[in-house]
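All protein chains of the complex are present and in place, except for one that has been dropped.
Residue numbering begins at 1 within each chain, and the chains themselves are lettered A and B in the order written.
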Amino acid sequence: MTTDTLIGPGFSDPVFQSQGAFRALLAALAEPGTRQGVAGGITPPDGLHAATATALLTLADYETPIWLPSVLRDGAAGAWLRFHCGSVLVSEPGDAAFAVIDGATIDPALSAFDAGTDQFPDRSTTIIVQCAALDGGETVTLTGPGIARSRQIAPAGLRPGFWAEVAANNDAYPLGVDLLLSHGDAVLGLPRSTRIGEAL
Amino acid sequence: MIRRALLKAVAVPGYQVPFGSREMPLARGWGTGGIQVTAAIIGPADTLKVIDQGADDTTNAVSIRAFFAKVAEVATTTHTAEATIIQTRHRIPEAKLTEGQVLVYQVPIPEPLRFLEPRETETRKMHALEEYGLMHVKLYEDIARHGRIATTYAYPVKVEGRYVMDPSPTPKFDNPKMHMSEALQLFGAGREKRIYAVPPYTEVVSLDFEDQPFEIQHFEDPCALCGAEGVYLDEVILDDHGGHMFVCSDTDNCEDRRAHGHRGTLAGHALEAAE
Partner (left out) sequence: MYVAVKGGEAAILATHDLVAEARRGDAGVPEISVAQIREQQGLACARVMNEGSLYDADLAALALKQAQGDVIEAAFLMRAYRTTLPRFGSSEPVDTAQMAIRRRVSATYKDLPGGQVLGPTYDYTHRLFDFALMDEPRPASSPLGGEGWGEGRQNGEGLTETASLLSSDPAAPGHLLPHGEKESAPLDAHMPRVPDILGAEGLMEPEIAPEGDPRPFDLTREPVSFPADRDVRLQAMARGDEGFLLGLGYSVQRGFGGNHPFVGEIRVGEVSVEFIPEELGFAVDLGEITLTECQMVNQFAGSKDVPPQFTRGYGLAFGHSERKAMSMSLVDRALKAREFGEAAEYPAQQDEFVLYHSDNVEAAGFVEHLKLPHYVDFQGELELIRRIRREREARLAAEPETLPEAAE
């Protein structure tokens, strides 16, 4: 066994750490675009931001298949998630309840993930988009539930055409994936209900 | 898992998310949905308020508050402004809720179409197709028969222009408070195994007709204890000869007003009796 595959610990105090992380994730999706600290006090495996790892540790279990880019799936991150969450790692984006993607990578498209069904729109993938930063990028204006008037965000390191994909996701409402943009130990939520204004 | 269901509920406001509701040590129908939602979100930093019929001291509210004080060791309060989480049955507090607060509703029947169509297989299709004609027919029949819409509580609302939602059996008086509320509103139906949500600043519109606009209840007299007007009142029977008085349903609001010197017509004696 090499040091690469050694699995680091999860929550030291699962009840309180997962509760705190969950409240932050709930706030992220209830107030889209607000920066929410998801500090679980863990050391994430290689390839996952702390917020990504904490979110999955809080939400994923044996009932929730996870999609990861193959480089993560086959590495420490995959082993860590299998061990701590008991989740199956799937190779088809459409089979995933949760997914982690690199915001800068072209594939897979947001539309490749499960958007739910007319009768069960809740059965859709929640995608954690790992970004270069949660600010300093292209500014977009958000409106919709959870936003008093409008809110501006500027996450950095997202692929060209990303905001058009997010807007198309919103067009399919109430179907659609829900996004958590993550960097370091913070996330921004972009549920499918959020409308994307012009990029400035 | 209830937390995943809550996130999806927030992402699709007004849509009822099925969840694996657990058996609770309290009876189904007595707030197990609200208890499960509260348990899923509450933490050491929270301060919990529990009300039933607007009051902190009704038996079921006392029982649920004691349950959380015991198992979660959280701070509790009766003051709306101090609470971070308010679990409620049948009322929304009179004081305006603010950003960061969470209102958790106990919901008996989450399906607004249930009494028009009892089969979930059918109502689920209606929601999917946004086919709410049946609801309008029902409201219209009320008007034809009674000259007005005869639904006084659990009055259906449309959320963000998409899903028709049951606001739980709150009086329609409280419906306008849901619209663009600053607080996050979470709804738990334990026995029916459904969760739904209204994020802050979300459109919540009571169904109505152009010539029969939605209107809330108005009480002729102010609260007999604190003199408040424009609040929801409980009718209290004073004797068996038809004597009655009206007092605030929201006990915290009433006490707060009296603490600030407001007095209703019967304040003196009733207040004494209460202490």
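Quick notes
Here is the rule we use: a contact is a pair of C-beta atoms (placed from the backbone, for glycine too) under 8 Å apart; a residue touches a chain by one contact, two chains touch by 3 or more.
What you see is a predicted model, and the numbers here were worked out from it, not measured in a lab.
Check B:R3, B:R91, B:H127 or B:K158 against the missing chain and you find that the one touching it is B:R91. In the full complex, chain B makes contact with the omitted chain through residues 18-25, 27-30, 32, 52-55, 57-63, 66, 89-91, 108, 119-121, 145-148, 150, 152-154, 169-173, 191, 193-194, 217, 219, 225, 232-238, 247, 249, 270, 273-274.
The rule we apply is simple: only the chains that are shown with their structure count from here on.
The mean-CA centres of chain A and chain B are about 32 angstrom from one another, to the nearest whole unit. Residues 16, 19-20, 22-23, 25-27, 29-31, 58-59, 61, 63-64, 97, 118-122, 124, 126, 144-148, 173-174, 178, 191-193 of chain A touch chain B in their complex.
Within the complex formed with chain A, the chain B residues making contact are 1, 3-13, 15, 17-18, 40-44, 124-125, 127-129, 160, 162-163, 184, 197-203.
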